[in-house]
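One protein chain is absent from this view; the other protein chains keep their places.
Right after this comes chain A.
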Amino acid sequence: MIEVVVWICGSLLGLGAIACLVRVAKGPSILDRVLALDVMLLIISAALCLEMALNRHTDYVLFVVAACTIGFIGSVTVSRYVSDQRNA
């Protein structure tokens, strides 16, 4: 049962990740790319959750917590520099 569920969920996550990668490649602005990469990090965390569900362990749970905790620093940092670009 869980194998089938993980296959379905993996396909959904994979399609979402491909869409995010296309948006990262297309841009057009750096903020779009940062936004898409933020979603990519969420998809990776979700994939780790799926792997934990499939193999019934909790080894990666700390990475999920860390990704949720510090994942926003990247987008905040990049946005900060984008704001200063106006005066350049």
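Going forward, contacts are C-beta pairs under 8 Å (C-beta built on N, C-alpha and C of every residue); 3 or more make two chains touch, one makes a residue touch a chain; residues count from 1.
Assume contacts and distances are computed from a predicted model.
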Open item on the list: Please identify the absent chain by the protein name in its UniProt record; candidates are "LrgB family protein", "Alpha-D-ribose 1-methylphosphonate 5-phosphate C-P lyase", "Branched-chain amino acid ABC transporter permease" or "Sodium:proton antiporter".
Closed with: "Sodium:proton antiporter"
Open item on the list: In the complete complex, the non-displayed chain touches which residues of chain A?
Closed with: 1-2, 4-6, 8-10, 12-13, 15-20, 22-23, 29-32, 34-36, 38-39, 42-43, 45-46, 49-50, 52-53, 56, 58, 61-62, 64-65, 68-69, 71-72, 75-76, 79-80, 82-83, 85-86
